[in-house]
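Written out below as structure tokens is the structure these notes cover.
The other protein chains are all here in position, but one chain of the complex has been omitted.
Letters A, B and C mark the chains in the order given here, with residues in each chain numbered from 1 onward.
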Amino acid sequence: MVTTETARVTTADYAGLVPAWCPGCGNFGILNGVKRALVDLSLEPSRVLLVSGIGQAGKLPHYTSGNVFNSLHGRPMPVAIAAKLANPELTVIAISGDGDAYGEGGNHFIHAMRRNHQITYLVHDNQVYALTKGQASPTSDSGYVTKTTPQGAPFPVNPLVLAIAAGCGLVARSFAGDTNHLAEMIKRGIQHRGFALIDILQPCVTFNRVNTWDWYRQRVYKLDGEAGYDPSDKTVAFEKAQEWGERIPVGVIYEKERPTFEDSMPALAKGPPVKLELKASEAEPLLDEFV
Amino acid sequence: MVTTETARVTTADYAGLVPAWCPGCGNFGILNGVKRALVDLSLEPSRVLLVSGIGQAGKLPHYTSGNVFNSLHGRPMPVAIAAKLANPELTVIAISGDGDAYGEGGNHFIHAMRRNHQITYLVHDNQVYALTKGQASPTSDSGYVTKTTPQGAPFPVNPLVLAIAAGCGLVARSFAGDTNHLAEMIKRGIQHRGFALIDILQPCVTFNRVNTWDWYRQRVYKLDGEAGYDPSDKTVAFEKAQEWGERIPVGVIYEKERPTFEDSMPALAKGPPVKLELKASEAEPLLDEFV
Amino acid sequence: MSIEVNFMIGGEAGQGVQSVGFMLCKALARGGYHIFADQDYESRIRGGHNFFRVRASDSPVGAVIEPLNFLLALNRESIDLHRGELGPDGIVIYDRAKITGIAEGDDLFGVPLEELAEIAGNKVMANTVALGAVAGLIGYDREKINQVLTEQFKGPVGEANIAAAKAGYDFTEQNFKGKTGFRLKQASDARRLLLSGTDAIALGAIAAGCKFIAGYPMTPTTPILEYMASKAKDHNIVVVQPEDEIAAINMTIGAAYTGMRAMTATSGSGFCLMVEGLGLAGITETPAVVVLGQRPGPAIGLPTRTAQEELEFAIYSGSGEFPRAVLAPATIEESFWLTTKAFNLAEKYQTPVILIIDHTIATSYTTVERFDLSKVVIDRGSLYPDKSVVKPEEYKRHQLTDSGISPRAFPGLSRALAITDSDEHDEAGHLIEDAKTRNEQVEKRMRKITGMRNEIAPPRRCGPHTAETTLIGWGSNYGAIREAIDILSKEGTKVNALHLSELWPFPADAMTDALKTCQTTYVVENNAAGQLAHLIRAETGFSVSGRILKYDGRPFTPAIIADKVRRKEVVAW
Partner (left out) sequence: MSIEVNFMIGGEAGQGVQSVGFMLCKALARGGYHIFADQDYESRIRGGHNFFRVRASDSPVGAVIEPLNFLLALNRESIDLHRGELGPDGIVIYDRAKITGIAEGDDLFGVPLEELAEIAGNKVMANTVALGAVAGLIGYDREKINQVLTEQFKGPVGEANIAAAKAGYDFTEQNFKGKTGFRLKQASDARRLLLSGTDAIALGAIAAGCKFIAGYPMTPTTPILEYMASKAKDHNIVVVQPEDEIAAINMTIGAAYTGMRAMTATSGSGFCLMVEGLGLAGITETPAVVVLGQRPGPAIGLPTRTAQEELEFAIYSGSGEFPRAVLAPATIEESFWLTTKAFNLAEKYQTPVILIIDHTIATSYTTVERFDLSKVVIDRGSLYPDKSVVKPEEYKRHQLTDSGISPRAFPGLSRALAITDSDEHDEAGHLIEDAKTRNEQVEKRMRKITGMRNEIAPPRRCGPHTAETTLIGWGSNYGAIREAIDILSKEGTKVNALHLSELWPFPADAMTDALKTCQTTYVVENNAAGQLAHLIRAETGFSVSGRILKYDGRPFTPAIIADKVRRKEVVAW
């Protein structure tokens, strides 16, 4: 198929390899949500860059289309950040598992949010290290028993609370079981000016026997159905983000725009840095300063 | 001087090398606060372990007494955590600069708090990388100009907000200019069951020409003077912790006890693991399981 | 005539390939057989193609070999891919109802696995039926199978599985009796241990008194962490799964500084994040045992496969110069003993010790004679006598000594203050700037290398003292090399081997000596660069004649090595 700038983008453009995930895995729903969002936004695959980490979540980019950088465990964020700085015309989506994002990648997570890079971050949150066969993750519920935590996992990290605290511009949660909602959140994330976190509840049918499809389904409720919820109120958002257990809110928990990191970079003034011509003579006036 | 268990601990016991800090540096006040707190608590130096990182702050342990592990930049926390697990009878104090704690060490910071290790964490927050000569730190105010951020530093991290979000049990701020208050906070930290963060406003007279002694003095006010402030209310604390600019609160911003990581470790049941006898025969019954 | 049977269980991830394979090993080991078994699996949890090879023999075995005698095919792909690996009398056991349309042949032994499982209670037990079917084909003691099943599955599930196994057993016994020549009776009464490499290391660590492990999950060493965690309560082991590997190594150092025997385990990517910590252990003179399980790189590479690509990385990594030991067990049994040695070297020389293994060692299973724990030495090195400090200044953590070793005191256990620093420091542990103290401390640390080198084992020679060709190896290739020697010597080619299990400080003198009598020399390594060959030249000046290299992530077999030697199919320098 010859795609041209004007051709409509369809789901077929986002076809990819056959997923190596377990049947019934929540990741399939996420994959569909990603495709739906990109098609809805009419983004050509060649204008999209998917940067992922290592884990089951990290494989997603191979199962759709676009530019792909499948990076190290915990490290998609710095790769994504630099790619966006190098070419701000790209739509850059970073993809992690909960271990990738909040464990190994925790430091990048905090700092990417405070600096407010123009990235949409999708975290497949199955509350477990799936690819390595079921150890506790930073989001595993307190007391969650695994082979490395026979005494039960410690107090978890709440990524949404942390994101609000770190200055994230758009903080949202969605559920792998609701592709429409998820696609909506991803679109919101891409359209948000600044960093957007979408933490996605993702059942892992093989290793997480506690936070199952049913477990999530029984608890998840949509925030936009909540009368008067104001996602721009940080304190309200902080409280809402802490809600976990009997009821789990999904939707945009917090949103507030502020200047992005890219805004502060004088280097981007002349357009995408990657398009600048390279010439040695540029250093000529600098030499004068050393005479 | 022969110190014995019963001898009174005095400031002399906490004498150390001559500091290599600049005259007028806020670190001197912090050093005094640390000594005062340890003497007030009658802690023998041999029962105290000071684990520091690299930076001006990281040198502190050499200027007093106690067991000392001056570790890598950004890494005092994991060393401190393990030492505490190995010998819970030690009073373990971790010491960092703002770069050490919130930059290089950011991931350990978040996770140490959520797991709630029994550590007191002193962060000398001078809002600058001092030892490396004045680059922006994660707590540098927005727009702060340094040689690496001529366009001004990006949005800073607020360590107290982050700490509350990550589940820290005791979240406090103090000021290097008020040794009494600081000593008080350090004592509160040591006495708190669980992780205690004391972020200490520390003027760097050489590199930070914005957040000076005067700048802090004009803004700092004590929270305990604030009628009805309830540090056990997380939402209130979250709001208070965000206060920065014209007025900067010092004192205990948030405190709530919850089970510590040590509590969850079955290995500690028989006393300090470091005191257990090592014998190969312990593996004998395990061999049977492989027959 | 020696008895030897070679099985493969093949199927998708999630089909239970590993568990059937393991139970078969266990049952055969209980019958006194020597076992060597390896696993081939993908970096996914369901689907794809996995297999598990089990070799059982009445004499010790240390590698997988070709051809197969039994292929237990849990899916079609297993037949497509591996039928060709069967020997002349080889047999495929499969479910004729599920797998159809394969080329007919005498090798096909159809068993209604799912049907029999359903009758026994649930078709998920098809694997157990298969296990029973294999046992039936070789006429193996039913009791041994039942025992293993009872241990694996408790209560009523166990009973159902026993019924399922019985169904499989009865079926093959009734339908195929006499159609195969393999009969495995009890080989001996030996009660050997059946262990993987990670089991052996975890046991070695516990026997050595290690009560602290911090580790971030990573194939292939996660099972060490998991095993230690499973024993945390009963054996008072502090087990921490921290946020990343940087925390893991620094925790290991923190615990060791405080006086515990402490370790961490990882593989290449995680080890990358630990190398700054190695230097910290080096300069603070803190023992730290690090298990490095190699898999093919660079970066993530092939996460579930084998390699030997990080020898030079293990030896040279970290900022600055400091002593370290690098030990590379050749077998699962040696993994146990070198783990205990690692702790002794680490504590005696107060420096990091890296136990480098390959994925094959980590994930294979073998039978070993029960470890005689009375032979385990726990040598904690030089300790500062308790209570002897009157003034805190008296104790100097980094005291200059002839051996370079300064007595250790631990914080809080006496009045001695343990003071140390990642900056260059004086004897007392305080940071310094002057050249003289710097020189003293560098030289002190470097002197420890002399002591360590004296404790390093020389290369082990296998086969005849002199030979036309000498194979030089390290790590798990030991098993395959040894059998390659046998194959070649049966053909009249005199081949021997030099195997290095203790690689750093490099036993240069012993190696130089050993090489003197060698003619043609080939290293055998699972990498593309020939790192051991390079190291040997760096340390002795000796250049090997050629390199037998394999970097596809799969282990060597004896036949592959023998073939390369025969054809002189080696990579020149």
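Some points to look at:
As a working rule, contacts are C-beta pairs under 8 Å (C-beta built on N, C-alpha and C of every residue); 3 or more make two chains touch, one makes a residue touch a chain.
This one's a predicted model, so the numbers in the text were calculated from it and none came from an experiment.
Note that of C:Glu143, C:Glu321, C:Glu393 or C:Asp513, the residue touching the chain absent from this view is C:Glu321. For chain A, the residues touching the chain absent from view are 1-3, 17, 45-47, 49, 51, 54, 59, 61-62, 65-72, 75, 77-83, 85-87, 89-90, 107-108, 110-111, 265-270, 273-276, 278-284, 286-287, 290-291. Touching the omitted chain from chain C are residues 42-43, 48, 246, 267-269, 271-273, 275-276, 278-280, 282-284, 296-303, 307, 309-310, 312-313, 315-322, 421-424, 431, 433, 435-436, 438-439, 442-443, 446, 527-529, 534-535, 537-539, 541-543, 551-554.
Along chain B, the points of touch with the absent chain fall at residues 20-23, 54, 56, 72-74, 103-104, 106, 129-133, 135-136, 138, 147-151, 206-207.
Assume only the chains that are shown with their structure count from here on.
The greatest number of inter-chain C-beta pairs in contact is found between B-C.
Chain A and chain C have centres, each the mean of its CA atoms, that are 37 Å apart. Rounded to whole angstrom units, the spacing between the C-alpha centres of chain B and chain C is 41.
Multi-chain contact residues of chain A, defined as those touching 2 or more other chains: 103, 106, 138, 151. Looking at chain C, residues 232-233, 239, 243-244 sit in touch with two or more other chains.
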